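Excluded from the complex is one protein chain; the other protein chains are retained at their positions.
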Amino acid sequence: MAIELEALLKLPPEEILVHNEKPTAEQLRHKQQIYYDDVYEGMELPKYIYKPTPTHLFRWSAAIENFHRIHYDLDFGVNHDKNPSILVHGSWKQSVVPQYLKDWSLPNGWPWKARFDHRAMLVPGDILIMWGRVTSKFEKAGLGFVDLDIGMKTQDGVESMPGNATVVLPVRGGRDIPYPFVPPAD
Amino acid sequence: MARFIAIHNVPGITETEFRDKLDAVGRWRPDRRTTILKVYGDLGNGRLVSECEAVEQAHFEDWIKLVGWPAESVHKVDLICQVGNVWKV
Partner (left out) sequence: MTEQTRSALTPDVKAMIGVTGEVVEAWGVVDAEYLRRFTQALMDPDPRYWDEDFAKSSRYGEIIAPPIMVSYMSSRTPPYQEDPVTKAFQEDPMSDGIGRVSRHGELSPVPTNLVRVLNAGNELEIYKYPSIGDKIYFQHKYSDIRERVGRDGQPFLIITRETTFTNQKGEVLCITRASTIRR
């Protein structure tokens, strides 16, 4: 059984890593649908746990062609920008969000929207926990809308990306979620 | 933000003890604005040199107390040369 976020944050950093629920390719291939009917307020989503290294940061910089030195040049980051080390990209964190929502809603749900702030400088060595929790749900036009609180906390419980999101899940026995997604009219 | 270095006298310190004091982010980053950037060790002679970026010296001294490595002296740093780059800090 998955450990709750509050309990996870009480563990020593290296033990936190053991509880990573990030799915493998095979798990995503065989992912079972979660339905609107199955979710409830307070339900926690699986927790994705990362421990980025300078090489992870460099790989992200290269992938998106972001040449900002604060993400790979330790000398510049520490001595010019006075950062504690090279920094984890806000762009990477915000790209994890739609992945996280997609994974939870697979295979036929839709990761519709999210809103989040960037707080706290994150550095190699930090352990990062992507988390989500259902806050409310409602049905509209035969589709299930689930609101979530989301975030990315460090091993010390510092919230680096407070936010919220809305995922659309199919209602059991209900209609398919349209693709491309068209939100129901107000 | 300011830069400081300290020279510590820690006779008998072992590599294990050195590592234990610094091996997690929370140990070298005691709060969001204080960073222990580097620690040099001459373990044979029990001498360490640490480098810290902090808002003020008192925050560095708090870490020095926390880590339990008495500092013979603490210096404010004005100028650094690192791999040929010169920085006024």
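Worth a mention:
All chains are identified by letter, namely A and B, in their written order; residue positions are counted from 1 within each chain.
Operating definition for what follows: a residue touches a chain if its C-beta (ideal position, glycine included) is under 8 Å from a C-beta of that chain, and two chains touch if they have at least 3 such contacts.
In this text the structure is predicted, and so the values were computed from the model without any measurement.
Contacts of the undisplayed chain with visible chains (whole complex): A. From the options A:K10, A:R115, A:K140 or A:R172, the residue with contact to the chain not on display is A:R115. Mapped onto chain A, the interface with the missing chain covers residues 22-25, 28-29, 50, 56, 59-60, 62-70, 73, 76, 80-81, 90-92, 94-99, 102-103, 107-108, 110-118, 176, 179-182.
Here is the rule we use: only the chains that are shown with their structure count from here on.
The distance from the centre of chain A to the centre of chain B, each centre being the mean of the chain's C-alpha atoms, comes to 35 Å. Those residues of chain A that touch chain B in the complex are listed here as 13, 75-76, 78-80, 82, 84-85, 120-121, 123, 125-126, 154-156, 158. Across the interface of their complex, chain A is touched by residues 1, 24-26, 29, 32, 35, 37, 53, 80, 82-83, 85, 87, 89 of chain B.
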